[in-house]
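A single protein chain has been removed from this complex, and every other one stays in its place.
Chains here go by letter, A and B, matching the order in which they are written, and residues are numbered from 1 within each.
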Amino acid sequence: MQAFLHQLLSGIATGGIYASLALALVMIHQATHHINFAQGELAMFATYIAWTLVQAGVPYWAAFVLTLVFAFALGVFLQNVVLRPVQNAPFFSVVIVFIGLLVIFNSLAGWIFTYTVKTFPSPFPIRAWYGSNYLSPHEVGMTAVTLVVLVLVFAFFRFTNLGLAMRGAAQNPAASRLVGISVGRMLALGAGLAGAIGAVAGIMAAPILYLEPNMMSGILLYGLAGAVLGGIDNPWGAALGGVMVGVLENLAGAYVVGTELKLSVALLVIIFVLLFKPSGLFGRSIVVRV
Amino acid sequence: MSAILAIAKLDAAYGETKVLSQVDLSIEEGGITALLGANGAGKTTLLRAICNMMVKVRGEISFMGTRIDGRATESIARLGIGHVPDGRGTFSHLSVEENLRLGAYTRRDRKGVADDFERVYTYFPRLRERHLQQAGTLSGGEQQMLAIARALMMRPKLLLLDEPSFGLAPVIVQEIFRILGAINRDEKMSMLLVEQNANLALDLADHAYLIETGEIVMGGEAAVISGNPSVRRAYLGY
Partner (left out) sequence: MLGIMAALALAVALPFVVSGYRVFQFTMVLDYAIAVFGANILTGYNGQIALGNGAFYAIGAYTVAILMTHAGMPYWATIPIAAGTCFVAGFLFGLPALRLEGPYLALTTFALAVATPQLLKYHGIESWTGGVQGILFDKPDAPAGVPLNSDQFLYLFCLFVTVIMFVLGANLLRGRTGRAIIAIRDNPTAAAGMGIDTSLYKSLTFGVSALFTGVAGALGAIVTQFVSPDSFTLFLSISFIVGVVIGGVATVSGAFFGALFVEFVPNYADQISKAAPWAIYGALLIAFMYAMPTGVVGLLRLIVRRIDPQWAIRKDAGKQ
């Protein structure tokens, strides 16, 4: 029972990471109807920036904030410079551009920071009071940080006019322009936010996974599985889906398929959900009258 | 009275397909101008051209004395042109209230916005009843009301209305037109009303233009237009 509880809680902790990435993916998908296959690599690259800052002696939380700013700026930049020119191009072209970005950031990280695996610090003390038999202090802290981020993002979209305008621009760009919303700016803002959320996932995952250029490929897969499971048109469903995938992955890894085949759990989740409930568990199915 | 919107020698095209040619039109401040024409004559395109939306435009468009042709759609909206588009432009996953909040997105006067919620709910009491309902689940008439209310939240100086009667039951259409008349009377808000239903439009409007295959063929006071024998035959059905 104790072992089971441990696996369950630890699944929730890693699930928070997947939830963050799933949320980032869904935000982009809602606004552009595309899947940003480079989202994981952007997060990985941002994590290297955090690592560089920490190495240079910047205090951890300052480095954390600076990295989020960097990731936000990177997201805005890529949206405005790389993605905007292809926004009316065929679907295939946009997929290729995202794949191109994935490849570029992966190799850029290898080029600049080498492929040597690096350790990454955790801001949470090894023997903190909030550690327990079930979760390490880092896992507890990581869960808290991702939870705070998710709540902040939720509040932003729910309660601010800017968040509302972003939702509006994603849903109906033409009508948004007619009420004076600059859709291009909202897309850039969304890409920036997604980048920053991804960076949080990267920074929180790095102490566990260690830092290397391919660090995020697995997490991206779990994030995709979470997004599909929760419903790719529902950010909160996707976040919940991410947590569920984390739990599922941990339990399956411990009791069913073994740690070796964990990634296949994500693949299977994706295939099964798309086969039997393509809108996901919490996908919207509202009736639109015309 | 002076013109709030003046259009001169306007051409508009979707890609290579030319839809409007050499359109001249002006809208009197405080009045309702109707734009009549058959399906495909270019009515919707003219409204889109004013807002620089989806069409390629050549010619002059001036709003309250400033040239607006070539500006971005959102900046034209910010100048004070409210566009109730073809298809109503409902944000269907958002609530009625959120739709209205989006209408007021560019405004910074909190007090004024709060007053305007009251104002549009007074015009459209049905929207107040349904303010928490998801907009996509409203009936067609309610969505049309929402679209007008959303545009009103911008406090526009000119309202462009694209076939507000489209697809609605006659009793709803009458209600909407009555409210549009009231808004124009109470607030002196200028309107450009695009309609296929010429009878209705000419009753409400003080001026009217007739558009055929992309060209303005007639324009003048609504009473004069509705008295014209060929208009009566072709558009009014008697």
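Definition applied: a residue touches a chain if its C-beta (ideal position, glycine included) is under 8 Å from a C-beta of that chain, and two chains touch if they have at least 3 such contacts.
The structure presented is a predicted model; accordingly, all values stated were derived computationally and were not measured.
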Contacts of the hidden chain among displayed chains: A
Listed residues A:Y18, A:F37 or A:W51, member touching the removed chain: A:F37
Contact partner of the left-out chain, one of A:L5, A:V117, A:A155 or A:I271: A:I271
Selected residue (touches chain absent from view) among A:L102, A:L178 or A:M215: A:L102
Those residues of chain A which, in the complete complex, touch the missing chain: 29, 33-35, 37, 82, 85-86, 89-93, 95-97, 99-104, 106-111, 115, 217-218, 220-221, 224-225, 228, 258, 260-264, 266-267, 270-271, 274-275, 278
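In the analysis below, only the chains that are shown with their structure count from here on.
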Touching residues (chain side chain A, partner chain B) in the complex: 161, 164-165, 167-168, 171-172, 174-183, 284, 286-290
Residue ranges of chain B touching chain A (in the complex, touch as defined): 51, 53-54, 72-75, 77-78, 82-83, 85, 89-94, 98, 101-103, 105-106, 134, 136-140, 143, 150-151, 153-154
